[in-house]
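For this view, one protein chain was removed and the others were kept in their places.
Chain nomenclature is as follows: A and B, assigned in order of appearance, with residue numbering initiated at 1 for each chain independently.
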Amino acid sequence: MATWQLVQYLVTGITVGSIYAIVGLGFTIIYSVTGIINFAQGEFVMLGGMIAFSLIGLGFPMPVALILAVVLVTLVGIIFNLVAIRPAGRASTITLIIITIGGALFIRAVAGLYWGRDAVALPPFTGDESLSFLGAYILPQSLWVIGITAVLMVGVYLLLNRTLVGKALKAAAINRRAAALVGIDARMMSLVSFALAAATGAVAGVVIAPLSYASYDMGIMLGLKGFVAAAMGGFTGVWGVFLGGLGLGLAESLAAGYISSSYKNAIALIFLFAVLLIRSRRLMVGEEGA
Amino acid sequence: MADILQMKGLTKAFGGVIAVNELDLEIHEGEIIAIIGPNGAGKTTLFNLIAGVFSPTRGQIFFHGQDLAGTNDYQRARMGIARTFQDVRLFGNMSVLDNVMVGLHSRSKYGMLSAAFRLPQGHREEASIRLTAINTLNLVGLGQRADINASELTFGQQKLVSIARALATKPRVIMLDEPAAGSNVLETQEISDLAKRILEMGITVILVEHDMRFVMGTAERVVVLDSGEKLAEGTPSQVQNDRRVITAYLGEQEDQI
Partner (left out) sequence: MPHFIRGRGKMLAIATLVVLLSIVPLLGNNYYTSVLLIIGIHAIVTVGLCLLMGYTGQVSLGHAAFYGIGAYIAAILSKTYHVDPWLAMVVAIIATAAFAFAIGFPVFRLRGNYLAMATLGLGIIIWILFRELDWITGGQSGFLDIPTLSIGGFAFDSDFRFYYLVWGFCLAVMFISQNIVGSRMGRAMRAIRDSESASQSLGINATLVKVKILALSAAYAALAGSLYAYYVGFIDPPPFGFLFSIRLVVMAVVGGLASIWGAIFGAASVRLLTEFLHPFGDIDVVLFGLIIVVVMILSPQGVIRGLGDLWRRISRRLTPS
């Protein structure tokens, strides 16, 4: 077994794993603040990639297009929270699941109508000449993905731990009622969490689109894998989901390399069931009902 | 008098917090016993242990001399251990009567097949379930409200329905978790009378309650818990005059009343 091959798989694994980590971060932020699993999280990622593609097509310079795409998707997240989540109030878990699924379905179908069914590719941020490393080829875009993920993780960590907004978010996450008593508006925190999750999702979308094509239907699998990363991290904190994402990415890439690439998605699903069953043991004594 | 329940060295720890600590306690068959103690004394945890919601960290619980280890909550309900909840937990989208009829689930047996094809066995059982449920509802004085939605009742009435629901399981022992909380003086008296009527039906009653006047007027025996340990045990007047109890609990409670 050649070393370069292993290195190649590791690089691929870390790259896609970074993306899963960012998607998972979105799940974690919303879940810890509101208790909602946002089934539309993967759609934010898809929108990021597709909108960036369109903006570049309209002639915007690359950096402007990327930033604008993130801003627009953040707006989508805010609107989604205002029109679909806020009016539901304190609804049951089933109701909220169905609402976020409705949102996902809507976003996905609109994207399918607007962009069509074909996958699109973004140009890489800085050239596509691969670098050689221990005999493996690394695309510069991979470095961008890994670098931006690292910056994003540190950024969100600092935001949560060093800023007033972050502290309010964390307070709302720990105890919603107590947070309300000290004047933290739970509805505002819910809005902020959706905005933040949409923004991070969009970042994932724009950085991965140059490597693996973007298409209207990419949201579901990316969402599922992001959820696995978040669940592995236990839905708390930034570092757990980061490790969860990397673990999933590496497992997937190694399995695809050494076993067969048609089992790539199966790996994520096996991880899903493993992590759910482990968590279910803790959930057994969990709180009431659905 | 025979013991219906026995706790031996019963201990429950949540992580590092010990909620119930090395508790030895006997509940006699045919008594009304009250478990009192300050908040966090482990009263509700004790109920959850007896009901099989939690399994103990150490120690045993015997029901009619039989070790309950390895049985879970619904099995214990079928064995004759019933309970109510502090936060009531009625089935809010069902009628009052349906709530009580659910209590008769384990005392009836017609299955999905008889239900699906409306076989005679189902009809017969359903008629007797309904009759028993109405009778049980009358027992708590809510027969008139059978057909309204459970969530439309007042909090006090909801508590009564939850007692009726538990009684419908035909228990040998019933655990009432703060039955008088949030009730006015009149309602409190009614619940006290109801507890005595339940006892007359041959059902042992265990109460957790904060209202000391209610406890003193209802229970024959009182157990005081503090930090998960048994602090004192005896008749209401013995406990009331116990110095440790007065310092640990009643003194503080007296101010609140």
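The definition used in the following text is that a contact is a pair of C-beta atoms (placed from the backbone, for glycine too) under 8 Å apart; a residue touches a chain by one contact, two chains touch by 3 or more.
Since this is a predicted model, take the numbers as computed values, not measurements.
Per the touch definition above, the residue from B:3, B:126 or B:190 contacting the chain not shown is B:126. Listed residues A:58, A:94 or A:182: the one in touch with the omitted chain is A:94. Checked against the full complex, the candidates B:5, B:61 or B:101 give a single residue touching the omitted chain, namely B:101.
Interface residues of chain A facing the missing partner chain: 31, 36-37, 39, 83-84, 87-88, 91, 93-95, 97-99, 101-110, 112-113, 220, 224, 227, 231, 262, 265-266, 269, 272-273, 276-277, 279-281, 283-284, 286, 288-290.
Counting over the whole complex, chain B has residues 51, 53, 72-74, 77-78, 82-83, 85, 89-94, 98, 101-103, 105-108, 110-112, 114-118, 122, 125-126, 129, 162, 165-166, 168-169 touching the chain that is not drawn.
The rule is simple: only the chains that are shown with their structure count from here on.
For the pair chain A and chain B, the distance between C-alpha centroids works out to 47 Å.
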